[in-house]
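Right after this comes chain A.
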Amino acid sequence: MSGLKEIIQEKISREPFAGNGVLKDFSEKGMELFREQGIPTVKHEEWKYTRIAAVLNSDFNYAANTSSVTKADVDAVRLPGHETANELVFINGIYHAEFSNIRSSSDALELLPLSEAVKGEYKKLVESNLGHSAGYHPDGINALSNAFAYDGLFIEVKKNKVPEHPLYCYYINDARSSSVLSQPRTLIHVGVNAQVVLVEEEITLGSSDSFINRVSELVVEENANVQLYKIQNEDVHSSCVKTTHVRQVGKSKVHSVTLTLNGGMIRNNLNFILEAPGCESHMYGLYCVKGTTHVDNHTIVDNVKPHCFSNELYKGIIDEQATGVFNGKIFVRKDAQKTNAYQSNKNVLLSENASVNTKPQLEIFADDVKCSHGCTIGRLDEESMFYLRARGIGEQEARALLLHAFAAEILNQIECKPIREYADKIISERLGFEL
Partner candidate 1 sequence: MLSIKNLQARIEEKEILKGINLDIKPGEVHAIMGPNGSGKSTLASVLAGRSSYEVTGGEVEFMGKDLLELSPEDRAREGLFLAFQYPIEIPGVSTTNFIKTAVNETRKYRGEEPLDAVQFLKIMKEKMKLVEIDQTLLSRSLNEGFSGGEKKRNEIFQMAMLEPHLSILDETDSGLDIDALRIVAEGVNKLRDGKRSFLVITHYQRLLDYIVPDFVHVLYKGKIVRSGTKELALELEEKGYDFIKEELGERVDA
Partner candidate 2 sequence: MSEMLNTLEQTALSDYKYGWVTQIEADEAPPGLSEDIVRFISAKKKEPEWMLEWRLKAFRQWQKMEVPRWPNVTYPDVDFQSIKYYSAPKQKKTINSLDEVDPELRATFEKLGISLDEQKRLSGVAVDAVIDSVSIATTFKEQLAEQGIIFCSMSEAIQEHPELIRKWLGSVVPATDNFYAALNSAVFSDGSFCYIPKGVKCPMELSTYFRINAAGTGQFERTLIVAEEGSYVSYLEGCTAPMRDENQLHAAVVEIVALDHAEVKYSTVQNWYPGDKEGKGGIFNFVTKRGICAGIHSKISWTQVETGSAVTWKYPSVILKGDYSVGEFYSVAVTNNHQQADTGTKMMHIGKNTRSRIVSKGISAGVSQNSYRGLVQVAKNAANARNFSQCDSLLLGDQCGAHTFPYIEVKNNTAQVEHEATTSKIGEDQIFYCNQRGLDTETAVALIINGFAKEVMNQLPMEFAVEAQKLLAISLEGSVG
């Protein structure tokens, strides 16, 4: 089986979207748009620097039901602090309850297949939020996820509840026997006054190619507080497009940190739609890449309502033949007066073959705003290097010290302690820095 269109055809014939009308329509619309748009090429402004078609052209098996993942496989990839976390395990894009550990009580946290959620008390919520990201990414990749949304998971963090256990999501791709394309899909609703910590990691087993096209949509209500942490540390055969789309529909606070260390072609879309006055959003990212890894962070902050605050800082350390892409968009709509939006992107290139493309973008339609963006690209500060060496610190150590300091600004933004320590450990190892 080769070619994505064929894969989809196969999927349809295998499993017709029986039963639910809403999801069926939604999937069909996604499929139609995918047929129309196809895989975006570099002519598409949003994919100018990321040749996604190149990785999607290999033979992929849509292997949802053919995995041989065992509990031992899952045990091997658990993150520090998992003993006290809710663990959600997705295998080849599909949620597997039997591997998952839900420690919070069901009056705080509820998990439902999307196909169930769309029928019951969450019907309206699902209908009005599922696929909201398509408005910001009207491309074939997002459409493809919509086409497979049928397999998705709905997560409800109940209002006034603070699940004491963070949510660890493992997206495991089993590429031991063949290449695999998976499309995990989640819709997460964080209720009024609720609070939640989400940690997400992709893991590919085996060394065949894997591709994850993941869309997570979040709806955050009044006075809710959300922390989102992503760790991307896969091997070079694993590529992905991950879209995290956050609607802050009530005055709320969302804090996001994305770490990228290894992988093939990585595209992260992170959107914050600030739909209530007084929303606060913090977006941090660190991409510390080498080899041939290509990492592309596209972020959007859409200020729809006034008096919102957003701050964004993405830092890159790019070594060997790796490529970093940063595209940050800030939109300030006409009524979003008194918006404060800041964005900064800083890059250090460590090797002569490393490259970076950055496009910080402001689109402003309101006048009473304070917005700024900045970006820098360069080498490590030679003055600082010299200063350290003059104090007797060797060149390698000095370099590691400075790079770690550069990275620490982002690492310190991880409030979840076991994850912060874990992140610091793997970043320090990468940089040759001894903690």
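The set was built so that all candidates are chains of the complex that A comes from, given by their letters.
Methods note: contacts are C-beta pairs under 8 Å (C-beta built on N, C-alpha and C of every residue); 3 or more make two chains touch, one makes a residue touch a chain; residues count from 1.
Keep in mind that this is a model prediction, so the values were computed, not measured.
*Asks:* For chain A in this complex, identify the touching candidate from 1 or 2.
*Replies:* Only one candidate touches chain A in this complex, namely 2.
*Asks:* Touching candidate 2 in the complex: which residues of chain A?
*Replies:* 45, 49, 334, 337, 347, 349-352, 354-379
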